[in-house]
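The complex appears here minus one protein chain, its other protein chains still in place.
Letters are used for the chains, namely A and B, taken in the order the chains are written, and counting of residues starts over at 1 for each.
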Amino acid sequence: MDDFRERAALSRRAFGSLALWAMIAAAAPLAAQTSGEPVYIGVSGPVTGPHAQYGAQWKQGFDLALEKINADGGIDGRPLDYIFEDSQNDPRQTIAIAQKFIADQKIAVEVGDFSSTSSMAASPLYQRGRLVQFGFTNSHPDFTKTGDYMWSNNVPQSEEQPLVARHVVEDLGMKKIALLYLNSDWGKTSKDLFAEAATGLGAEIVAEEAYLGDEKDFRATLVRAREAAPDGFVLVSYYNDAALIVRQIRDLGIDLPIYAAGANSPEFVSLAGEAGNGVHTVMNFAPMSPRPVVQDFVAAFEAEYGTAPSHFSAMAYDTFNLLAAAMRQYGTGREDIKDGLGKISGLESVIFPEVAFDPGTRRISSPAVTELVVQDGGYLPYSGPGQ
Amino acid sequence: MSDAILTATGITRRFGGITAVDGVDLHVAEGEFLSVIGPNGAGKTTLFNLISGQDRMDGGKVTLEGRDITNLSPHKMAEIGVARTFQHGRVFGNLTVMDNVLIGCHVRLKAARSRVPVIGPVLELGKALIQPRAVREEEEAMREEARAIIATFGERLAPRIDNPTYSLSYANRRRVEIARALALHPRILILDEPTAGMNESETAEMQEIIAGLKASGRTILLIEHKLNMVMQLSDRVMAMDDGKVISHGTPTEVRNDPKVIEAYLGHSSIGGARPAARDSAEPQEIITVGPAQGRIGRTGGAEA
Partner (left out) sequence: MESLSSLMAMPWLDYSISGLVIGSIYALMAVGLALIFGVANLINFAHGAVFTVGAYIGWTCLVGIGLPLGVTIVVVAAVSGAAGALIEWLAIRPLNRQSRIAPLLATIGVALVLDQIIHIVFSPTPRALSANIPDWRLQIGNGTIGAIDITIALTAILSAAALYAFLFRTKLGMAVRATAQDDDAAKQMGVNINAVNMTVFGIAGALGGIAGLLVGLYYNSIDPNASFQMMLKGMVAIVIGGMANVPGAIGGGLILGLIESWGIGLFGASYRNLFAFVVLLVMLLFRPNGIFSRGKERPAEPMTGTFVTQTKAVTLPKPLIWVLIGIAVILPMANMPYITQVMTNAYLYGLAALALTLVSGTVGLVSIGHAALVAIGAYASALLTTKGLPVSLGIVIGGAAAALLGTALAYPAFRLRGHYVAIGTLALGEIVSLVILNWEGVTNGALGVFAIPPLEIFGFPLYGTKASYWFVLALMLLMAGLQVRLLKSHLGRTWKAIREDTVAAETYGVASNYYKGLAFGFAGFTAGIAGAVTAHQWSFINYDSFNLLFSVLILTMAILGGLGNVSGAILGAILVAALPEMFRTLAEYRMLFYGAALIILIRFRPQGLLGSG
């Protein structure tokens, strides 16, 4: 079975190198050759099950990153590759995968899993097994607290939410905010941090409504929120919930400004339809950013897959580039990577203008956000009130 | 009446608009054999259900040895010594013959069960796990007794003692039911058509067993359609129709009572084996197809 897996990995690499050759032939005749035993990253994530769409988006980012990294000579001449184990985002499976990766000496570093429930169940194993667990989607505030082998480049909400609050309160002028949030670890944490920051800026949270993950009907909740006489709505939601809520806000005839966290996904725009127009959001990853790193990524992504990259693909792309940089600089041993991540600095990525970890929290500090507004099936940069 | 072990007065049960049992009085003396006869739908089984606690009466009173047992729950009825068999036979199909009879011994388990409040459940589980000597000895004694009871049914049951009862013939399952009832050491034994669905030789065998029970001095209440058997076994006979007692006395008196003959002729012929027939006053037969409610399907069913 392991053989089968390896064959699958090999054939993917073969396919990747085919694409690579095509790219080299077209654009980079001087690209370096890679040879020898590849350096492996172990990925634990959902390929099937209810969260499979995220795993698929990860893969796109990973594959694109590998093409670039290996075209640049890999890791000191050795190709970089990954082994993707399907966890279905189920903690029972992530711990089994953790055992597999820890025992497999080929694996230099682990990436994933998707949710905090499944990632954090495996954390004690990675910590004791002394293999870095790099959780790039894990926003749970306790994720990196299990031990010094847990790292994350997920934007810490403690840094992002104050920026969002400033935008909402100062730019959009909301002073009496109705807050709807997904009752999950991410939603709850973000909501608390946002409320704290917004209150600090002089705004008032007049309504605070938690909702369940599989909720579809928000009319009653919105009636309740409207009773508090807010002057704007803030939604701490994923894109599908955000689209449903935005539509139902407009169906109820409420014409107040809306800020929605999940509106930064291209899917939001199609699900929300007309109602999405004028909804505000921010993005860590801004496809229209003029930075060359971003523009190269967006162009390569669109050329490869024919669609605009999602936030998750961008994060996946960033993660592999970041790990590759750490390995190139500090070595491919498991301990080297763990120590290296703490030392990395000055690296420019798609999401962060400058990547540096706080060695205490093992998270990235000082993210930047781009403020956007949804308009006619796309995004416009926010350009002041009256828009 | 003064020597009556079981007395029931004014027993009444209504289902919707139908009064299935209408003010019936009944008494049985120690060691007496009382049979209840009547056409289909007369309310016999409902009456027995009320006396043995399967159904709750709307009016009336039942006493056993002077103690009021009106509307006690079935398992309390069993505890004080009322045992019954069912019209259609209700053995525990996946249990062996032995285990079926041992369930009859359930109320007599002293060591294995626990009546201590609050920690009782933990004690009962604990004793079942540890199997202390007293529990083991009690279990062995019960098994010994169960084997003895089963042996009274001769070669019919004894060789099949460890077989699940679903594999038994219909007649054998009825035998198991009676064995199970006997294991309870009942003060009064209620038999609801014990020979229903049996052929002639099986009926004769069953009649012999029941005669043996009578000879051993048991107090027995019987519903039966086979009038020959009723006439031969009963000390007294009670005839019911439309929920009321229409005749009462010695077997001969009742048989010759014109009201009884009329009741049977008015409905159908007297007697005869009716394996699959049901008393139409039984609640599971009440089906509402109410256009007013738009309901499709079954309702009712106190026995189910």
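Following the convention adopted for this analysis, a residue touches a chain if its C-beta (ideal position, glycine included) is under 8 Å from a C-beta of that chain, and two chains touch if they have at least 3 such contacts.
From a predicted model like this one, the values you see are computed outputs, not experimental measurements.
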| item | value |
| --- | --- |
| Chains in view touching the one left out | A, B |
| Option touching the unshown chain, where B:Ser52, B:Gln87 or B:Asn172 are the choices | B:Ser52 |
| Residue in contact with the excluded chain [from A:Leu212, A:Leu256, A:Ala299 or A:Leu380] | A:Leu212 |
| Omitted-chain contact residue, chosen from B:Gly59, B:Pro164 or B:Gly249 | B:Pro164 |
| Touch with the omitted chain, as defined above, among A:Lys68, A:Lys106 or A:Arg247 | A:Arg247 |
| In chain A, positions touching the absent partner | 1, 4-5, 8, 47-53, 56, 85-86, 88, 91-93, 95-100, 102-103, 116-117, 120-124, 128, 140-142, 145-146, 183-185, 187-189, 209-212, 214-221, 223-224, 226-227, 240, 243-244, 247, 251-253, 267, 270-273 |
| Interface residues of chain B (partner: the chain not displayed) | 52-54, 73-75, 77-79, 83-84, 86, 90-95, 99-100, 102-104, 106-107, 109, 112-113, 121, 124-125, 128-129, 131, 135, 139, 164, 166, 180, 184, 283-284, 287-289, 291, 293-304 |
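To be clear about the criterion, only the chains that are shown with their structure count from here on.
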| item | value |
| --- | --- |
| Interchain centroid distance [CA atoms averaged], chain A/chain B, Å | 71 |
